[in-house]
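A single protein chain has been omitted; all remaining protein chains appear in their positions.
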Amino acid sequence: MTTQTKTLTKKEALFDYLVRLADDRLILGHRLSEWCGHGPILEEDIALANIALDYIGHAASLYEYAVEIEDEGRHRDDLVYFRNDPEYTNLKITELPKGDFGFTIARQFLFSAFSFYLYQILADADDEQFSGMAAKHLKEVKYHLRHSREWVLRLGDGTEESHQRIQDAFDEIWTYTGALFYQDEIDDLLQDEEIAADTKSFKTDWKNLVSDTLKEATLEVPDFDQYMAEGGRKGLHTEHLGHLLAEMQHLRRSYPDANWE
Amino acid sequence: MTTQTKTLTKKEALFDYLVRLADDRLILGHRLSEWCGHGPILEEDIALANIALDYIGHAASLYEYAVEIEDEGRHRDDLVYFRNDPEYTNLKITELPKGDFGFTIARQFLFSAFSFYLYQILADADDEQFSGMAAKHLKEVKYHLRHSREWVLRLGDGTEESHQRIQDAFDEIWTYTGALFYQDEIDDLLQDEEIAADTKSFKTDWKNLVSDTLKEATLEVPDFDQYMAEGGRKGLHTEHLGHLLAEMQHLRRSYPDANWE
Amino acid sequence: MLQILVLMSEESTNKKTFQERIDNGETIEPKDDMPDRYRQQLIRMMSQHAHSEVVGMLPEGNWITRAPSLRRKMILLSKVQDEAGHGLYLYSATETLGASRKEVINQLLEGKAKYSSIFNYPTLSWADVAVIGWLVDGAAIINQTMLARSSYGPYSRAMVRICKEESFHKKQGYEMVAQMADGTSEQQEMIQDAVDRWWWPTLMMFGPHDEDSPNSEELIKWGVKSKTNDELRQSFVDRHVQEAHTVGLEIPDPDLEYNEETGHWEFGEIDWDEFWNVVKGNGPMNKQRMKARREAHENGEWVREAAEEYARKQKLSKEKAS
Partner (left out) sequence: MLQILVLMSEESTNKKTFQERIDNGETIEPKDDMPDRYRQQLIRMMSQHAHSEVVGMLPEGNWITRAPSLRRKMILLSKVQDEAGHGLYLYSATETLGASRKEVINQLLEGKAKYSSIFNYPTLSWADVAVIGWLVDGAAIINQTMLARSSYGPYSRAMVRICKEESFHKKQGYEMVAQMADGTSEQQEMIQDAVDRWWWPTLMMFGPHDEDSPNSEELIKWGVKSKTNDELRQSFVDRHVQEAHTVGLEIPDPDLEYNEETGHWEFGEIDWDEFWNVVKGNGPMNKQRMKARREAHENGEWVREAAEEYARKQKLSKEKAS
C-alpha cells in the first residue's frame, strides 16, 4: 500500500535479480537434498543429490556475484544464513515440501523446463560474468530437464497408481506455475540493459513443452488459465519456508562468530 | 572412558536433578504441542494442548527453581534456548517424533504412570519449595494418567485397526521404558538428602499398573526384560532431538539480545 | 385447497408471533417455534463461526513450536487451546438447532461451508502472532460483542463466554505488539511488517459493504445482528488506529484521516478483488488450510471409530451385567 518512489539503480536491480535466481535454487536444492538416503531407488538417490548439488552450486555462484556487485564486504553465506522469511525472494513453488516422488518430479519438470528457456537467454546476457555463469549452468539444466521429463513419462504411462499420483501432483502444483513468469521493475530495467530475460518471450514454448510432455505421458494438462498463486518475489511466502529456514540456519546462527568455511 | 573424580555438591546435584525433570517435560510438551490443530477430534486437540501446557508449565517452574539454586543470574529461558543437544538431559522416550495418535497415547500412558509414582514421592521431598511444586503438579499428573489410560482401553479394545496400532506403538516404544528408572550419583546423593525418589521403590507398582491396563485393553504386554535402550540423562540422544531444538530455538537464537518475555 | 390455505395462514401467524417476540427483545430458545429460514441462517452463521475457530488454530498454531520464550509459548498454546474450546461451544450451540457436528464438519471438509477468510493468510513471522491477537481478535470482539446480544439464546450465551476470553487474548496480543514496537530495531521492523500485512485483511473480516451484503437486513430484522458490516468496521478502525498510534506503529493506509466533525477515522477503499478472490478459495493459504483439516480428519478416522466401538462394547457389557 506504500508507493515506491526511489529510483532503482542498475546495480541494485542486478543484485536483486541475482539473489532471486539464487534463492530459487538454494531452496529447491534444499528440498531435493531431503531425499538423500530416502530415494525410491539408489540411482535416484544419486540423481536427486546431483541435481541438489547443481542447484546449490548455482546459488553459490549467483550469491557470490551478488555480494561482489554489492561491494559492501558481505560473504555469500550471509545471504543464506542471516536473512529471514520476508527477505527471501524465492518463488513459492520452490519451498513447498518435497511430497512424494511424484510431486518432486512434477515440480522438477515444470521448474527445469522454465530454467531451460530462461538460461538460454541469460547465456547471452550483456554482462560477461553473468552470461558465462549461465552458459555453464545451462548444461546442467539440460540434464535436469531430461531427467525429470523421462520420469514424467515413466510415471504418467506406468501403472495406474503412478499415473494417478503424478496427475494429482501436477493438479496440486499447477497454481504455483504462473509466478514463474512474474516480472516487475527489476526485470524491466535489466531487460533494457539486455541482461535479464523477458519471460513472456518463451511462455508459449514452455507451455508447449509442458503440454506435449504431459500428453505423451497420457496425462491431462491442467488449465493454464486457472487462478495462479502470487507471492515469493516480494517476500510473501507460504508457512513452509519459515520451518525450512529454522532448520537450515539454526547451527550457523547459534555461532555467528565461528568460522565454518 | 574418562573418570569423574570431582565431588558432586548437593547444590549441583539438585540443579541437575531439576533440569532433568524439566527437560523431560519440556521436550514431551513440545511433541504434544505439535498436535495442536491436528488432533483426531476437537476434544483431543484440547486435551493434548492442555497436557502440553501442563508439562511446559512444570518445566518452567523446575527451570526457574534450578537457576535460583544455581544463583548465577541465568534466566530459566537460557536453559531452554541456549543449550545444545548434548547438554539436554531428557530421556529419549520424550524426544521421539509424535507418530500417530496411538504412539502418542502409548508414550503418554507409560510416562504418566511413571510420573504418577514419582511425584507421589517428590511431594514429600525434604525441600519445601520442591515438594510444594511436586504436590501441585501431581494433581495434573493424575489427570494425565487417567486421560491416557482411558485411551489405551479405547484403542486396545476398540476396532481391529486400533488394537493393532496401539499394540505396534507399545512394541516400538517399549525399549525406551527401561531408562525411566535410570539412576546415578545425582540420585544417590539426593536420596540421601531425602529429596530425590528412589525409582526402584515403585518399579513393581509401575509394571503392575502398566500390565493390568494393557491386559484390560486386551493387549499383549511386551517383555519387561527385553533389551532396554540407554542414553538421555548423560546427553546422549537420538537424532530427533537436534531437529526439534533447531525448530524450537531458531527464532530466539537469531535475536539473542531482544526481549521476548 | 382449503386445507392448504389454513396451513399457510397458520404459518404466517406463527411468523408474526415470532417477529413480535424478536421485536420485544425476547430470547429464542431451542425448543421454541422458529421460522425455517431463521434456523437455516443461524446454522449457517454459527457453524461458520465454529469452523473459523477450528481453522483459526492453524495460523497461530504454526508458531507454538518456535515461540521465543517459555512465557509466550504458554500464552500462545493456551490461546490456541481456547480456540478449540470455542469451536466446541459453537458446534454444541449449533446442534441445538438440529445440525449435528458431524454434518457441519463434513460441509466444511467438502468445501461447502465457509470460515473466516482471515485464516487464509499465512503467519510468516513471530510478530504475526502478536498482530493476530491484537487485530484479528480485536475485530472478532467487536463482532461478537454484538452477537452476545443476538436473539438466539444458545448463540448469545456462547458469545458472552467467548467474548470474555477473546478480550483477554486481545489484551495479550496488544501487550506483545507494544513490547515489540518498543524493542530492538529488528523487532520494530518485524512488528510493522506484520501490521502492514494484516491490516487490510482484518478490515475485510467485517464482510462486504452494506449494500453488497444481502443477509444483513434479514439478520438485523431477526435480532441476530444489531449493526451493519460498515458500522462494525468503523468501530474497529476508530479503536485500532488509536491503539496503533499509542505504540508508534503506522497503519498502511495513505488515505487514513481523522474527521473532527464525525469523530471517526476515515479510511481508504478495501481491495475488493482480493476479498472476493480469497472468499472464492484463491487466498494464499486456502488450499493448505483445508488440506491440514482434511488430513487431521482422515488421520483421526480410526481413532473416532475405535472410540465408538469401545463405547458400544461397554454399553453392551453393562446391559448384560444388569
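Every chain is named by a letter (A, B and C) in the order it is written, and numbering of its residues begins at 1.
Here is the rule we go by: a residue touches a chain if its C-beta (ideal position, glycine included) is under 8 Å from a C-beta of that chain, and two chains touch if they have at least 3 such contacts.
Keep in mind it's a predicted model, so treat the numbers as computed, not measured.
**Q** Which of the displayed chains are touched by the chain that has been omitted?
**A** Among the chains that are shown, those touched by the missing chain are A, B.
**Q** Based on the whole complex, identify which of A:Leu8, A:Ala179 or A:Met248 touches the chain you can't see.
**A** A:Met248
**Q** Consider the whole complex, including the chain that is not shown, and state which of A:Asp157, A:Glu193 or A:Glu230 touches that chain.
**A** Within the whole complex, the residue contacting the unshown chain is A:Asp157.
**Q** In the complete complex, which positions of chain A touch the hidden chain?
**A** 30, 33-34, 36-46, 49-50, 52-53, 56-57, 59-60, 63, 76-77, 80-81, 100-102, 153-155, 157-159, 161-162, 165, 247-248, 250-252, 255, 257-261
**Q** Go through chain B and note every residue touching the omitted chain.
**A** Within chain B, the residues that touch the unshown chain are 1-3, 84-86, 172, 175, 227, 229-231, 236-239, 241-242, 246.
We adopt the following convention: only the chains that are shown with their structure count from here on.
**Q** Quick one: report the Å distance separating chain A from chain C, using the average Cα coordinate of each chain.
**A** 37
**Q** Residues of chain C touching 2+ other chains?
**A** 66
**Q** Please output the residue numbers of chain B that touch at least 2 other chains, ranges allowed.
**A** 247, 250-251
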